[in-house]
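To keep things clear, I will list the structure first and then write my remarks on it.
Only a single protein chain was left out; the remaining protein chains are all shown in position.
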Amino acid sequence: MKQLGIVGQSVHRSDGLGHVTGRTTFIDDISYPHMLYISMVRSPVARGKIRSIDTSKAEAFPGVATVITAKDVPNNLYTILCLIGIGPNDEPVLAEDEVMYEGEPICAVVAESEEIAREAASLVKLDIEELEPVLDVEYALRPEAPKIKKWGTNTFTYDGKDHCQIRFGDVERGFAEADEIVTGTYQLSPIEHAPIETHVCVAKPEPDGRLTVHTNTQALYFTLDNTAIILKMPSNRIRMIGGTVGGGFGGKVDVLTEPITCIAALKTGRPVKWRWTREEETRCSSTRAAVKIEMTDGVMRDGRIVARKVRSLQDAGAYHRHSPYGAMKHMVNVVGPYTIPNVWVDVYCVYTNRQPSSAMRGFGVTEASFAVEVQMDRIAKAIGMDPWEIRLRNAYRNGDMRPFGKITEDATLIETIQAAAKLVGHELPPELAQMHSNDEGGYAAAQRATA
Amino acid sequence: MSAITVSFTLNGRATTLTVSPATTLLTALREHAQLTATKAGCSQGGCGSCTVLVNGEPTLACLTPLAHVEGQEVTTLEGITPVGGLHPLQKAFYDRFAAQCGYCTPGMIMAAKALLDRNPHPTREEIAAALSGNLCRCTGYLPILDAVEDVARQNGGGER
Amino acid sequence: MAKVRGRGIASVSYPTGMNLGGDPTQALVFCQPTGGFSVKLASTDLGQGLKTVIQQIAAETLGVPLESVVVDTGDTDSAPHCMGTFASRGTHRVGNAVIMAAQEARRALLEVAAEELEASPDDLDISDGVISVRGVPDRTLSVFDAALAAHFKYGRTISGRGIYLKPKSTVDPETGACDPDSTVAHATTVADVEVDTETGEVTVLRLASAYEVGRQINPAMVEGQIAGGAVMGMAHALMETVYPEYPALRPHAHNLSDYLLPTTMDLPEISSVVLEYPSSNGPYGVKGVGEMTANSPIPAIINAIHDAIGVWITELPVTPEKVLRALKERDAAQSAATAAD
Partner (left out) sequence: MTAEAFHLPRSIAEALDLLREHGDDVVVMTGGTLVMSAINGGQLFPRRLMSLKRAGIDQLRAENGRFEIGAAVTASRLASETDLPLLTQAAAGLGGPALRNQATIGGNLFAHAPYGDLGVALMALDAEVELTRKEGARTVPLADFFANGAAARRPDELVTALRVPRPSGETAWVRLGRRQAATAPVATAAVVIERDADGRCTAARIALGAAGPAPMRAREAEAALVGQPLDESTIEAAAQAAAIGCEPPTDALASSWYRQQMIPVVVRRALSQIAAAAPAGR
């Protein structure tokens, strides 16, 4: 490997001195004179029809500047993935006629202090007709389940299908040939990003009619473009400033604070700050999707995995946000870093009346790795093979075909297994210790030969 | 609107703030005294990112009504940072990469300072116990414990 | 009270980058009159250290000291487009865009220096802020002087534009065929756990991992990602959920007192080794280590629990309650089997 100068050196973090002295400017550290604060009124029910919203008491509360409802939003629809051609858009910025999850934003109280905004928000009267929520993904797929999406299904539509899929080789032939069939079901729970810094946004109207927006988004332009579309403003009328975030982990890519904070600033002509409470961060921001994975493998007694069939249900929650993409990322990774000649994968992005799931550190893959790697141990157990050996024998080699039609390159799974064994003092038999990712060995080669 | 006036010593200086009655020390520091090193993480006592010292003792500023510090001595991270330099804990956190996103860092350093002021050469277990009310989501805590241990060792302990 | 121990392993791959509708990032680099360089990005540092690794990559490419480079992130008025920080794309995408921009700026700088040194730009090197003619060690010009000359004598801009685009890859709706990533990093984790069979509590004693991440730009920060990810992975495996009785909405977590994260008192022994097999398309061979570090600990812990008590518990998080219920079922099945004998 080429020796380099500064690359490869553990130089100090350029923001390290700011962090240790508390002088790094996070978004919540920004304040302007005459700034107003937002408190959000959110749905108390998981699914319902909004009959009426009475904001009169909140508006009359001393110190309240304004209350923002759906009719104040110029284009009341998030456009999360429309810029890259994924649709249809399905999530309102503020709820209009229905609520789809507990915690869905309904109206924003804008006031002189957080304390005033909070108390005034408690005075907004909601009249909501509660409907049966759909919470279980298996139930959501059944014909008798209420269809919670306006387009009449409980699934995201991929090219006319209710799921996305991989078809590679002949999985039924693989099962027929297999010595053992090993099955496993894997379930994850909704996981919160829990950055120590919650969502914060500060929007300030400028004399020239522009808006300066400070935000801890993970994606400035994505946020800029989405906010501009929602506000029906040319994007260069908005200056989005950020770049320093107190922990993200995927939780700050959903453009959840900026449009409303901007609307409040435009409506009042004053700077406005919206800082989420910890409870909002926990219960109203996106989560890692709860995913259910059913995995069935055909295995030979010598350890070769000859077929893998996966049915996976991603609980997208009420709106899709980044889940349709996460499901596809899951689809291509749920086979794992192993060479398997026959693969069948169906992944469903399913809607429920739960806070939406979205991006989180490795989403799609984390869940897949969990299922695949526990399944590998199940297989090892089923055929009486050592867990190190089952992985080394099936590990993909450079040049192997992946089930999604890409030739493997940059494979180093074997090398990490060997290094981990060494790290914990586990001695591998010579045959396994000598394997490498460019060798012709392993079962992949045998499978190539028989394929 | 009603207001209360509270006088206290803030980082060595006599300070008087006029705030609404339910205002917390955290809000007073950040929004009235413009000292923003102290962070709001949960405002419910669950994360420790607002830790400051009141009379030298670690205290959650988010759960402290400002009225409680009348006549007391409050120290924030700004107050322990020497002009043009670093407190030994700050230096150790910097050298050890103990801050990633940096949001929990001020609270961590203040909790560690309270420990070292009381016990200049704590063991690693004592360090962990002293920081057990401060959550960090980025680092896994190891470099933070290493950093405090470095300072403890400079104090002539750490291996006890 | 019985405490039983077990060991589990897990090996994972992790893809770099997002590939849905094309995945671009742009960068601008320009030189100030006295040789300081500014890198303009609309990218975000979440704490993983993007600003620092980009500073290193820019300094390396330009041939100037680290201190000569300032990385400005996060202003859409002054910096061009970036998709954002996610999908372990930051160092890879932004790094590649910055290398392209820095190379263009470097070329412009060398063209000015070539005129001053009366040499061909192709014969010039920059190292540590000094431009020299290859093979003629005494013919040198500082970047400071070259930048001054560019601004005030030649009227040249020393700047560069960079973009990296992973093009859109359409997914075949029938077969799923696609090109979903730029490169793939790998890891294997060994977990040692102890299970208290009376309470169902699981204690992770050790997480030892081997990572392969292409090239490390900053090894201390890679180590930081590994330790942080190990603890997050442990928490995912054993503690974290907003809805403990999913899919039910009650009970639910409210805040950081009942949404459980590990504290300083809950840490296993963590160790790691990092291998470097540079990728063909990453900046200086980078793959990406941001997200993947939480992944392998989860199945490694679940496998270790099975090794300890002989039960697969495959619903996360593996709470003491789930372990206890599994143990009760196991023991009931065992005594039923004994009774049948």
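By letter and in written order, the chains are A, B and C; residue numbering begins at 1 in each of them.
By definition in this document, a contact is a pair of C-beta atoms (placed from the backbone, for glycine too) under 8 Å apart; a residue touches a chain by one contact, two chains touch by 3 or more.
Quick caveat: nothing in here was measured; it's all calculated off a predicted structure.
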Tell me the shown chains the invisible chain touches, ordered by label.
A, B, C
In the whole complex, not just what's shown, which of A:154, A:277, A:314 or A:375 touches the removed chain?
A:277
Given the contact definition stated above, which residue among C:45, C:60, C:192 or C:266 touches the chain not shown here?
C:266
Residue touching the undisplayed chain, where the options are C:17, C:214, C:244 or C:297:
C:244
Residues in chain C touching the chain absent from view
1, 198-199, 201, 239, 241, 244-245, 251-255, 257-260, 262-266, 319-321, 324
In the whole complex, what residues of chain A lie against the chain that is missing from view?
39, 62-63, 113, 115-116, 118-119, 121-122, 277, 279
Where the missing chain touches chain B, by residue:
1-2, 4, 20-22, 24, 43-46, 48, 51, 54, 57-60, 62-65, 67-68, 70, 111, 114-115, 129-130, 132-134
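Operating definition for what follows: only the chains that are shown with their structure count from here on.
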So what's the Cα centroid distance for chain A and chain B, whole Å?
33
If you average the CA atoms of chain A and of chain C, how many Å lie between those two points?
17
If I count partner chains per residue in chain A, which residues reach a count of at least 2?
10, 12-13, 15, 194, 245-249, 278
Residue numbers of chain B (touch at least two other chains)
41-42, 44, 46-47, 97, 101-103, 135, 137-138
Sites on chain C touched by chain A in the complex
8-15, 18, 20-22, 41-47, 49, 51-52, 55-57, 59-60, 66, 71, 73-77, 81-88, 127-128, 168, 171-180, 183-184, 186-190, 208-212, 214-221, 232, 236, 240-244, 246-249, 252-256, 259, 261, 271-273, 275-280, 284-285, 287, 290-292, 294-296, 298-300, 302-303, 306, 312, 314-317
Okay, in this complex, where on chain B does chain A touch?
1, 20, 22-23, 27, 30-31, 36-44, 46-47, 49, 76-78, 81, 86, 90-91, 93-95, 97-99, 101-106, 109, 135-138
Under the definition above, what is the set of chain C residues touching chain B in their complex?
46-49, 220-221, 223-224, 227-232, 255-257, 261-265, 267, 270
